[in-house]
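Before anything else, here's the structure in question.
Removed: one protein chain of the complex. Kept in place: all other protein chains.
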Amino acid sequence: MEEAVKRILNNVKEGKIDVDEAVKQLKLYPFEDLGYAKIDHHRKVRQGVGEVIFAQNKTPYQIKGILESLTRNNAENIIITRLNEEAADYLKDKADIHYYKEAKIAIVNEKKYDEPFGSIVIATGGTSDMPVSEEAAVTAEALGNRVTRLYDVGVAGIHRLLSNYNELADARVVIAVAGMEGALASVIGGLVDCPVIAVPTSVGYGANFGGLSALLSMLNSCASGVSVVNIDNGFGAGFLANMINRMESCK
Amino acid sequence: MEEAVKRILNNVKEGKIDVDEAVKQLKLYPFEDLGYAKIDHHRKVRQGVGEVIFAQNKTPYQIKGILESLTRNNAENIIITRLNEEAADYLKDKADIHYYKEAKIAIVNEKKYDEPFGSIVIATGGTSDMPVSEEAAVTAEALGNRVTRLYDVGVAGIHRLLSNYNELADARVVIAVAGMEGALASVIGGLVDCPVIAVPTSVGYGANFGGLSALLSMLNSCASGVSVVNIDNGFGAGFLANMINRMESCK
Amino acid sequence: MEEAVKRILNNVKEGKIDVDEAVKQLKLYPFEDLGYAKIDHHRKVRQGVGEVIFAQNKTPYQIKGILESLTRNNAENIIITRLNEEAADYLKDKADIHYYKEAKIAIVNEKKYDEPFGSIVIATGGTSDMPVSEEAAVTAEALGNRVTRLYDVGVAGIHRLLSNYNELADARVVIAVAGMEGALASVIGGLVDCPVIAVPTSVGYGANFGGLSALLSMLNSCASGVSVVNIDNGFGAGFLANMINRMESCK
Amino acid sequence: MEEAVKRILNNVKEGKIDVDEAVKQLKLYPFEDLGYAKIDHHRKVRQGVGEVIFAQNKTPYQIKGILESLTRNNAENIIITRLNEEAADYLKDKADIHYYKEAKIAIVNEKKYDEPFGSIVIATGGTSDMPVSEEAAVTAEALGNRVTRLYDVGVAGIHRLLSNYNELADARVVIAVAGMEGALASVIGGLVDCPVIAVPTSVGYGANFGGLSALLSMLNSCASGVSVVNIDNGFGAGFLANMINRMESCK
Amino acid sequence: MEEAVKRILNNVKEGKIDVDEAVKQLKLYPFEDLGYAKIDHHRKVRQGVGEVIFAQNKTPYQIKGILESLTRNNAENIIITRLNEEAADYLKDKADIHYYKEAKIAIVNEKKYDEPFGSIVIATGGTSDMPVSEEAAVTAEALGNRVTRLYDVGVAGIHRLLSNYNELADARVVIAVAGMEGALASVIGGLVDCPVIAVPTSVGYGANFGGLSALLSMLNSCASGVSVVNIDNGFGAGFLANMINRMESCK
Amino acid sequence: MEEAVKRILNNVKEGKIDVDEAVKQLKLYPFEDLGYAKIDHHRKVRQGVGEVIFAQNKTPYQIKGILESLTRNNAENIIITRLNEEAADYLKDKADIHYYKEAKIAIVNEKKYDEPFGSIVIATGGTSDMPVSEEAAVTAEALGNRVTRLYDVGVAGIHRLLSNYNELADARVVIAVAGMEGALASVIGGLVDCPVIAVPTSVGYGANFGGLSALLSMLNSCASGVSVVNIDNGFGAGFLANMINRMESCK
Amino acid sequence: MEEAVKRILNNVKEGKIDVDEAVKQLKLYPFEDLGYAKIDHHRKVRQGVGEVIFAQNKTPYQIKGILESLTRNNAENIIITRLNEEAADYLKDKADIHYYKEAKIAIVNEKKYDEPFGSIVIATGGTSDMPVSEEAAVTAEALGNRVTRLYDVGVAGIHRLLSNYNELADARVVIAVAGMEGALASVIGGLVDCPVIAVPTSVGYGANFGGLSALLSMLNSCASGVSVVNIDNGFGAGFLANMINRMESCK
Partner (left out) sequence: MEEAVKRILNNVKEGKIDVDEAVKQLKLYPFEDLGYAKIDHHRKVRQGVGEVIFAQNKTPYQIKGILESLTRNNAENIIITRLNEEAADYLKDKADIHYYKEAKIAIVNEKKYDEPFGSIVIATGGTSDMPVSEEAAVTAEALGNRVTRLYDVGVAGIHRLLSNYNELADARVVIAVAGMEGALASVIGGLVDCPVIAVPTSVGYGANFGGLSALLSMLNSCASGVSVVNIDNGFGAGFLANMINRMESCK
């Protein structure tokens, strides 16, 4: 791994490639092989944020191993998602962890931001959508964004949403989290002129079919500027919102 | 058939059963057998409206046969639904028909109502939902109701719906017709305090899956007072709206 | 919140708007924000019944918070649905609660009605559909309606249903609750001339697919006057039945 | 092929195997290979009826080839199902054919039965189910059964079905053909004490999903004695009904 | 209830109706109402077998109540299906019960048959299908039939099935029980000339989707004489097999 | 409509509200009612782009009507999507139209941009995805963006994609258009650090099920920064890409 | 493109890399860009067979362009799949084409093999599966394999399959093509000890759902050694069979 990086940097030094080229090459290369996982230390270069650990279906022992590999070079704000309480307890002594229970996220070596960046609004249809919206919110905050929460503003009481029109209008990105009929994304999409990331949740019962109703509803949104992530994928929404929020003016 | 009716009426005359009992018995009885169809002349007694002919999958010849049976005793405002233009042309000389092209409905022996009854509001998400909403509207009008149309008031431009709040607030029943994400039913359901009949339409493409997205969305509505009929079933919605609109005060 | 209401009322006082207009405006406005929930104190104005708490996926602590907000102004007959026994136990000391175990509903500050209103008939296909039908029945009764239960009258023994024809014929609304093949709605729909609300249940096994068979069956009902709510949605059916039962004669 | 048969018969002659054994062996053996099809001349031995040609997805030329192979030894009452009118026209001169247009069945070398056997009742939910029910009826008649047709007796007008209770009670087998909600099978299943073969049809629209609603409904029937064949499979129902109708008393 | 029966019998006595008519009338009438269940004492008249109790989703207390109603007139061989061990234990002292653990069936007041009737063959694809096949077998035996079990004869080892050809050839009805690809029904359907009742099971994993693969496979069987019951519905298959096995020669 | 706007502007003039507030209010208001459609002249204010006409399921006559309303005030670059050739021909004389045949888009009063903005890369899995990708490309270009097309770079020949790594690395937004297994979005998502908009197409056959395979694949992408729009929704992707591309640096 | 190849070859020449390494590098590189398609001239190196053109959803003009690119260096036996007759006619003068009508395949610059290789058996359930099986057969033959066709050997007449046991036992690979219940793959899988490639077809009707029944059936096969390709994907099966048939003994 080291070699690959050295070779690239030497090429820069010797004028064979320029810096832009080197950055591109670095983005494609190195990772560390733990056997059960291949850790990608250069992801921060490639995608602008450090490695994220998706804990679901991994043993606590595997998570610990990945964590050790990542923290060897003092990485900060490592995000562990879908981490249940038992695994969080197991990791507590092994690393400097802040566990967000409702979001089921742990932040390792957390470093709070003095001035959170831009403005992401997260709106939910109902109280029951909070675990998913908190996953989005904690993710976005751990990546340095300012997050405004508008919870329980579902479309069946449209006045609750409209009375928060100002917050929506000021957002650079909106994340709309809703289960059941998932109509929140369309209504918000029609009100704002920034990108709306729709997160269907599996909240509901009966013909909800595990989030299918909200998913299909959001994919069929008649509002423009709306795109959809997987059911209950709060992390994905928070991550993408960070990307968009950090866009700079085109040169 | 005649016999059955006579026996019941004689029983009344002889005091064996009272009038209420007779009406109930009459509701259960007679029909005329054409071989390919059994015509139900007493449906008007039983359900308050005359026979309706569902033309889809019937040959023009079969429709004509049923029509002759029904018109033998001068029935008025017979409704033929899902009637394509070819079949309508075929029937033109055989009966006194008014064909509503967009609704694909023919009214036979049409009798206009001087004072249409109550107030049914029919709202649609978009222009493309008109064939279904017109099926509902023409049905409701043929049964004597006053119908107000609010078309193209989909939730992605919520101000178009809110600016018609007065019409909605005055309705005795609302029919919400929408395809794609079907959110209209929920938003209206949260604004009004009367029953809302939701009609999913097959308008859309892709993950719409023939109306499935709107159907699931409407079934999962978080607004109370909303119930759903089959995809594209404008007739069913118009018929049910008539029933509810004509409810009288409880004695 | 207060301000909004005052402004509207002042407008009435000063003759700027008339009373009808004021009522409409009031329906659109105020709610109280608990952070995780936005309580809608004017829902009674807007929809004719007080706030209902959907307890599923809410923590007992959240339910208590919502309850405190609602009972501050002595609301009666608050309905809490989908409340499991543990949560009901937790709430017992905190409020004046009557818990209906089979229906999984709690009524807070219950006030029995001296003369229940009109007539709603609730019919079920089998004994196993009782949790859903009781949810409908207790809801309707808490809203002041007279409810007649016809249980275990499934279509495979059609004589059990027909022998109760009188109760059906006297109903102003019928709720048909059935799992498996869900045919009860169609058969009842053909017998009565009042609206039928069909509730598919998830009772069954195999190709029942969690209530899908009954749901599709009811949506495809060939009887007119039938509409459908979500699988197992007894509350929704009871609420809508109340709305229809309370319809007054059109002026 | 001939050889195989001879060897078996010789074995009988020489007393090596008895007649029962020979019949069993014959059932397993011979067919004629046309390349694109393998004709099964002994199916009549094995299954009690002659070869049936399923014409759908076969070219008229292939059908003719199979027919020639079958008619070489003067087979009677050969059934060709799913035969469209064009193919029927093509075959007209090539064989002695009676084409039943509504059933889309051709009978080759038809031999009418003097005394049709037993009693099969075929009931349909509506007029539109006739193509499927006629496929069942013509099949059963071609195999020598007496068939009673009860058409348009759907459950939404239960009195139409009950008024034919006598025919149902006299049946040895009932075929219930219905689309939409498919409830007919359950209601009939509860009325009779003979086997009921349920045939879901693709008649309907919207959430019918090509017959899925009726199929699931029939599979979930709460009536005992009901089994189901494929959507629109009138032939399969007629064939099975023949098998059951011809059952003899157990020795 | 008594009255209804008396009136019919008196009519016979007085010559107003003949015996056949009386039997038909009796089949339509009486049941006993327990509130949560309506017991059908004349089902034996109507369907040839006594009441069957489907225990799934019923409380032990409800089952006991139904049982007491049925045993009041010394009914024998009452079948309770889908009865778990706990409920069976609860009922043990309250009635004379024989519990078949693998089949999850209890027979109340069991009366063994001296000479079981006819011949029903039950074949399974694999060992794992036994709970379903035993439900079918115990049901059929409780109704007095002779049952031959051919277990683990799945199509992936076709010689295991063919080596049992004699048993299959002697059957009056075959029940084919299989999960996974469900091909057993087609292969058997091609070998025998008696009705085949196919029972898909939920045995399998992955793209089995809870029995859907076997269900679709069996519905699409290219063999004639095959019909299908619900996934895992061993009882339904055993009940129908009894009906067919008991068919008498047509008069 | 005019009034509403005037009132807002007067409020600004009189210092009652400041300009930011006025802009927000303007976003919520006016539209023109054609009966079958409600034209939203202020959408440009609200969403940054002018009205777009979705032509599918609209009659040419309706499209013309909407167009006349929009062009009354000389709007430029109006986008008509899903416009078939017949309708395009009909509109040719009625407006100044440039029809993009492969994209099925017409641009009315087209105004070419001197310097297209930023950089959107559109990649497709195969040649057959071109109609959808062109819908995205023409949309994005009509809104003023610079678009780079990378066509036929599907993952089964990964070197074709990697050899275009430079274009991908320079993009501000990538639109990944793919049918069949839809893997393109994940692979690109892992290579770039900008938002990826995934568009599943209905290209394929068999278990593609109308685009379902690509849709599910994209929703389940293990790459971060990927979100999904409806099947074949090239317009939606182009519109959203424009929004993101135009993001300015956060103040 | 040329350059890339030259560099690799020079490296070999100069001893920098050995031949094995060079072959691997060559497999990753060059293609020709037509704009709408990227032609992969080295696929023959990489996958052992030349480019294949999937014609479905491509215009005749695009196919011609791709063909010209491929034939520039005298490629032989180019396979064009899913080519309809019209497109085949269009290409007739532009290239040396042999069109296989039933298989919908054209072979360009066909070169017949003197001694076809190994042994691939292709078995079908019925006559209607021939278009798919011929696609597999013609593909395999164009790649130089000896193909034996066993058509119409479906499992409902198991003796037709067993009587061809010798051909099956001699195969190196078997392709099992079947629609409806798709059981052929399991039965063959249990008879042979070589790989079985299962091809579900969309042949059937009703609950076949476009090939879903056969697909699920084959995926759930209880026979080992069976794998599945997409519905109707005859080409894929023929291609994979060629790969396996050409396997050489392991060194």
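As written, the chains take the letters A, B, C, D, E, F and G, and residue 1 is the first residue of each chain.
Keep this in mind: contacts are C-beta pairs under 8 Å (C-beta built on N, C-alpha and C of every residue); 3 or more make two chains touch, one makes a residue touch a chain.
As the structure is a prediction and not an experimental result, all values here were calculated from the model.
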| item | value |
| --- | --- |
| Contacts of the hidden chain among displayed chains | A, E, F, G |
| Per the touch definition above, residue among G:82, G:104 or G:172 touching the missing chain | G:172 |
| Contact residue for the chain not shown (choose from F:175, F:214 or F:241) | F:214 |
| Residue, one of F:65, F:118, F:206 or F:236, that touches the chain absent here | F:206 |
| Absent-chain interface as seen on subunit A, which is shown | 28-29, 31, 35-38, 40, 43, 56-58, 62, 200, 202, 210-212, 215, 230-233 |
| Positions on subunit G contacted by the hidden chain, ascending | 24, 27-28, 46-48, 52, 117-119, 165-166, 169, 172, 191, 193-195, 197, 215, 219-221, 224-231, 236, 239-240, 243-250 |
| Residues belonging to subunit E that touch the chain removed from view | 126-128, 130, 151-153, 157, 159-160, 163, 203, 205-209 |
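Note that only the chains that are shown with their structure count from here on.
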| item | value |
| --- | --- |
| Path length in steps (a step moves to a chain that is touched) from subunit D to subunit F | 2 |
| Whole-Å gap separating subunit A and subunit E, where each centre is the average of the chain's CA atoms | 54 |
| Centre-of-Cα separation between subunit F and subunit C, whole angstrom | 43 |
| Sequence positions of subunit G contacting 2 or more other chains | 157, 206-209, 212 |
| Listing of all chain pairs that touch each other, if any do | A-B, A-C, A-F, B-C, B-D, B-F, C-D, C-E, D-E, D-G, E-G, F-G |
